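One structure, as structure tokens, below. Some questions next.
Only a single protein chain was left out; the remaining protein chains are all shown in position.
Chain IDs A, B and C follow the sequence of writing; residue 1 opens each chain.
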Amino acid sequence: MVRVAVLGASGYGARELLKLLARHPHAEVTTLTTRQETRPHVADEHPWLRGLYDLHLENVPLDEVARRADCVFCCLPHAASAEAVAPLLDAGCKVVDFSADYRLTDAAVYQQWYQHEHPDPGRLGKAAYGLPELYRDRIIGANLVANPGCYPTSALLALAPLLKTGLASPEGIIVDSKSGVSGGGRSPKPVFHFPECNESVLAYGVGSHRHTPEIDQVLSDFAGAPTNVVFTPHLIPMDRGIFTTAYATPAQDGVTTANALATLREFYAGERFIRVLDEIPATKNVVGGNCCDLTVRVVRGRLVVLSVIDNLIKGASGAAVQNFNLIYGFEETTALR
Amino acid sequence: MVRVAVLGASGYGARELLKLLARHPHAEVTTLTTRQETRPHVADEHPWLRGLYDLHLENVPLDEVARRADCVFCCLPHAASAEAVAPLLDAGCKVVDFSADYRLTDAAVYQQWYQHEHPDPGRLGKAAYGLPELYRDRIIGANLVANPGCYPTSALLALAPLLKTGLASPEGIIVDSKSGVSGGGRSPKPVFHFPECNESVLAYGVGSHRHTPEIDQVLSDFAGAPTNVVFTPHLIPMDRGIFTTAYATPAQDGVTTANALATLREFYAGERFIRVLDEIPATKNVVGGNCCDLTVRVVRGRLVVLSVIDNLIKGASGAAVQNFNLIYGFEETTALR
Amino acid sequence: MVRVAVLGASGYGARELLKLLARHPHAEVTTLTTRQETRPHVADEHPWLRGLYDLHLENVPLDEVARRADCVFCCLPHAASAEAVAPLLDAGCKVVDFSADYRLTDAAVYQQWYQHEHPDPGRLGKAAYGLPELYRDRIIGANLVANPGCYPTSALLALAPLLKTGLASPEGIIVDSKSGVSGGGRSPKPVFHFPECNESVLAYGVGSHRHTPEIDQVLSDFAGAPTNVVFTPHLIPMDRGIFTTAYATPAQDGVTTANALATLREFYAGERFIRVLDEIPATKNVVGGNCCDLTVRVVRGRLVVLSVIDNLIKGASGAAVQNFNLIYGFEETTALR
Partner (left out) sequence: MVRVAVLGASGYGARELLKLLARHPHAEVTTLTTRQETRPHVADEHPWLRGLYDLHLENVPLDEVARRADCVFCCLPHAASAEAVAPLLDAGCKVVDFSADYRLTDAAVYQQWYQHEHPDPGRLGKAAYGLPELYRDRIIGANLVANPGCYPTSALLALAPLLKTGLASPEGIIVDSKSGVSGGGRSPKPVFHFPECNESVLAYGVGSHRHTPEIDQVLSDFAGAPTNVVFTPHLIPMDRGIFTTAYATPAQDGVTTANALATLREFYAGERFIRVLDEIPATKNVVGGNCCDLTVRVVRGRLVVLSVIDNLIKGASGAAVQNFNLIYGFEETTALR
């Protein structure tokens, strides 16, 4: 049984993680942390979980966390996350980090997009990027896994195979994503106030969203050449789900819907959580599960790839459990059916 | 042309009021107030209104408001409202007050439910209760109109005729109301955070909602005997609309769906904004307009009255414009089609 | 391993059942039926399930179903259900019936509310009513379980303890329920067309909903005296969840919120799926799980009980799996965490 701690356990990602871990036969959650000093019971913080856990969220020092847990899921904000992860790794814990802190490999890029100096630059590039369908070998047995961003997951699963196989050009990629509101976190803000975002669509972070360099980094890795994606996220009046519409230019003559689909099918052969479809995907068919559904079309000479995930599961806590399974050598689908 | 000021112009009620007044041929909005000192343009505070008004929200002293306006729509919170209304009336303004401050006639009841002393007890009972279909005569030409609460509007229009005519007993009345989230105002709070209230229903204020004494006061007036309603409001994942299901005990033998419907039809004959239906109403059919749709059934010996309104229009700003029209003698439907 | 068939597998209840059964270690789904002749793959009928089952929906004769399955979950419409259930029981299958056919014990009441003669009146009263928290002893080892209606589940769990203990009177009970749209089934109809029911609330079946006699039958059983509930269901713009607000008259002096809560807590002590709360429940906290959250208040001398369930899980497929576990002696929570 692996003893597990969840740092920063009051958000939606942590809640979904705890739902999944409640079904995991090899994980025992021992510790939930918060910066609040009120020690709320998990059932008061996350009423859905009432009866599944009898734990309080506590402000626990890191050395105590390290004593109580073999594996730490870190759901802290960026920067705060690296400050906790570094000593935990030093103390011998395995870490799955939900923040962006160990996703990027270049401290200068991190500083440019996150507007502050990286707290632990020495470890950049040494974490496994936790998208198993793209980097499984690096995740198996890793000590530190950088759990991917939700938008990058949907975009990378759509585009990496087409870049890897040379069907798509690294130039001129556009990623137009539509996300449910839970992606914005649990803190009330005017933009997430129900009467403001219900019955409405808007874009945000146009040209400035921090998932942009993360998408570029992985796509460049698969393309073998730099990409420079234009990424536009949109807020959709629904709880969960991301629909990504990615546009790319074919890098070869004769690219058709049929051979692009075949490329995706071949690339993802045997993957339990990737379902390549003939038909157009819908977010509803993946919400609540760990699958990414996707398809591709060639429209007027342009590749249009359509992918859907549950932002809180395949885009966060499901990926984290999948990574946990790979780190410890459990069956990869454990707790994810 | 009546010069109009709106006090506390940053909320949803004020926004809807300004939409309606933009179509009113006899109203000229001269002043919008706020307690903020940043003087936001109305188009920044209410983007929907961009191009309709070229005004800023200002922190204007009351004597200046009185110089600029003949009629003041007061959208301030309770207590703050009475503190503004009293000097404006003294300065000769007409006032339509959206707050609860002048709805109740008894200062002790006010203090019990609103937990503070009434700032202007001498005027209690002297305002017209602004539900034209029940109290039109008192509103015509009034100086001070207490615009009704949204829940009371839906409940009173449903029940008052049945009490007045003796079909329903004043005892044992239950009002079960379902409201869209805009009724909760514009300030972000956890309960109104989209991922919390979307795809969910909950009750709130069970046994303690401040609209309870307001419903009792008017129903008692129509019944000629005290009522003691059990009122349960619920929050529904939609922007606007209230659906009220009211249960009452017949006070006579032989009360049937047919004669209860006939009673409602007769009571509301000639009313433009009350539509008595054979079929079950739906909030969608009244949202965006000033109508109340309603019907009644006798089920197993109990009267079940079903009514719907737009909480922001018939339940707030539409009623306010209707009252404005009555105060000044304009055609009652002006700006409300 | 229990071999399982699902009759009428194209609806939402069947889909949720199959999600749950995919996690059940002792159930093997062998057969899915439909009256369609096109043999759709389950992944085309229910895209969410793609990859979990490799089965087609087939028009299978009942004797073949009986050969392939030990236990049959019957999701057919009423009347059609009894016509299938009777021969399956005769052939030795265990049956969990989602329809209303075996819920009522009186064929005349069935005929009155369902407007046709019962196809199998001899078995009425011999099925176990599948609400484990009220009738567990009868379900254990039963051959035929009548899975309860979704509204009755929410109403009975709220009221039965108060009637059983004599706190509430059997007279004057009102059940005001608010349901998500999935309760209306999967067939497109104008009332369920998105632009009609989104952003709207309406009541339906006022005084005529078929769950009324089912609620009365069980409440009367617990009260030891006939009830005559007024039941008003409402359609809410959300996928899933039922919020029931039940009003009852205390049958004793001195009934308080505190002792009513204590009564509920005592009645449901040890129940894993019933969570008695101090605070007001919200449907969101139970959707996706098999719990019923509930609380009670005394308001102006009236008992107000508030309960929430996921209509498709605790109100249908979760209850069915819970019943399956009881029939076969598996741990009651299997596949339901």
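Rule of thumb we're sticking to: contacts are C-beta pairs under 8 Å (C-beta built on N, C-alpha and C of every residue); 3 or more make two chains touch, one makes a residue touch a chain.
No experiment lies behind these values; they were computed from the predicted model shown.
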Identified contact with the non-displayed chain, of A:P47, A:P148, A:G183 or A:G241: A:G241
Sole residue of C:G92, C:P195 or C:G270 that reaches the chain not shown, by the stated touch rule: C:P195
Absent chain, residues of chain B that touch it: 22-23, 47-48, 50-52, 199, 272, 275, 282, 284-286, 288-289, 291, 293, 337
Missing-partner contacts on chain A, residue numbers: 172, 174, 176, 178, 180, 196-204, 206-207, 228-230, 232, 234, 236-241, 243, 245, 247, 280-284, 287, 297-300, 302, 304, 306, 308
Residue numbers in chain C that touch the chain omitted from display: 12, 180-182, 184, 186-190, 192-195, 197-199, 237-239
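In the analysis below, only the chains that are shown with their structure count from here on.
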Identity of the most central chain, Cα criterion: C
Label of the chain whose CA centroid is most distant from the centroid of chain A: B
Centroid distance [mean C-alpha coordinates] between chain C and chain A, Å: 36
Two or more partner chains touched - positions in chain C: 199, 282, 284
